[in-house]
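One protein chain omitted, others in place.
Let's turn to chain A:
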Amino acid sequence: MKRVQYLLWFAHEHVSFRLHEIESIASVLKIPIKWLEPPTDKPWYLVELPSEEDVQKLSARSVTMRRAIQLWADEPTVPRLHASLKEKCLNGLLEPYKLKSFKVDVDLFCNSQTQEEKLERIESFSYMPFQGHVDLKNPDVTFQFIEYYGLDPKIIPENPIRTFFGRVVSESGRPLIHELSLKKRKFIGNTSMDPQLSLLMANLGKVSNGDLVLDPFVGSGSLLVAAAKFGGHVIGTDIDFLMLHGRTRPTRKQTRHIARKDESIEANMIQYSCLDKYIDVIVADSALPFWRSDVEFDCILADPPYGIREPTERIGSKESLPILKKEGSPVHFPSKVEYGLNEIIKDLMWFSSKHLKLHGRLLFWVPIFRQDYNDDQMARHSCFKLIGNCEQVLTTFTARRLLIYEKIKIPQDTDECSSAIPSASTFREKYFTHGDEYRLTRKQKKAEAAKNKEIWFAKLNNVNVK
């Protein structure tokens, strides 16, 4: 069977996650990918795939990809692209699509175009023997023309470096990002994970139909929604009783005066019609063992608290012999002690080494200070292999990294675990002081600059007077 070349066209965001995502999806769906070009940071992958159906399945799950295109022409300049297409049209490339309604989409990467220029570009393909009518809303077939101007927006060349033309085979799973938008979600917390990143995590975690997925720091359940969308059956636990019962302070400023009802993770599952995939959420302290000792999950996704917006806490008391106070409420809210991020991560890895299936994936986020960051500090465990480490920049100094681990062996007594994220222990402290320091130095510099300016003006005035 003849293999066909496909161009996977990506949105230019979360670039470091892209390759991991495509590889993970291909592995879940058991689709062999033949790379025609080694994958780079450029916004496309050029691949050979066994069938169009496989392309559709692959792109339907991807949230970094825009669309998959069957490549008809790939040339360094526009005139050569037209020449190549003309020749291919003569050879009957367009025959199957000749009578169908169609449209042509134009994408310029790292450049912009006006509506007139766009029309001009579309018109430049008028030599193609289309007989069907143009239909912009529901065309039978869509064609994509791409001009690529490089990755650096500061240096835009006059002409594109590379051009592509092809037939769109399928759109990606990106509409899901809007479907799961936090703006319209019933129940959110103040650390709800962005839908695109949640979906990415579910993809990177290789969640597939019928999997049992756990989030040990579930919060408002963003990761559960994403995992359920890809067929995972989800369980979540959290130490925050009020959060799971939807009784925390309202997070939406505009509607905080309106009485809230029916806010829960379950309500979100109903909203996104994946209630069938929802098992339960449990109020429990993830630092303690409360699962049956031989429970196995297929995937563990987590976004542990960083200590900024959510406290890093576990149950405990500073007193050596804690005494329980009688309370008015029927629910007892135990006192909590600090639970450092490195501790959280080590516990999470130990837990996963026991409760994750072999070759299952464990994913979690770690906050870091960009200037102190060093790959070696990331958590290690002898049962796990680090598959990926992707950065999402948050501010000038801070970022968080998604660590992707795969369980490679059954745990033994000799296993070791280490986590030495320097920022983890002091992240909170630094987060609040570093910004101040930075602002202070900036203020000083500004003041100095203003002073210099004054002196300079004074000098200038002196000269003028003289």
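Operating definition for what follows: contacts are C-beta pairs under 8 Å (C-beta built on N, C-alpha and C of every residue); 3 or more make two chains touch, one makes a residue touch a chain; residues count from 1.
Here, contacts and distances are computed from a predicted model.
When the unshown chain is looked up in UniProt, the name that turns up among "Centromere protein X", "Anaphase-promoting complex subunit 11", "Exosome complex component rrp4" or "Multifunctional methyltransferase subunit TRM112-like protein" is "Multifunctional methyltransferase subunit TRM112-like protein". When the missing chain is restored to the complex, the residue among A:R18, A:H82, A:H233 or A:K430 that touches it is A:H233. Of the listed positions A:V283, A:A399 or A:C417, the one in contact with the omitted chain in the full complex is A:V283. Taking the complete complex into account, A:L212 is the one of A:I33, A:V168, A:L212 or A:A227 that touches the chain left out.
On the side of chain A, the interface with the absent chain consists of residues 209-212, 233, 235, 239, 241, 244-245, 264, 266, 275-276, 279-285, 288-293, 295-296, 298, 315-317, 319, 321-324, 331-332, 334-335, using the contact rule stated above.
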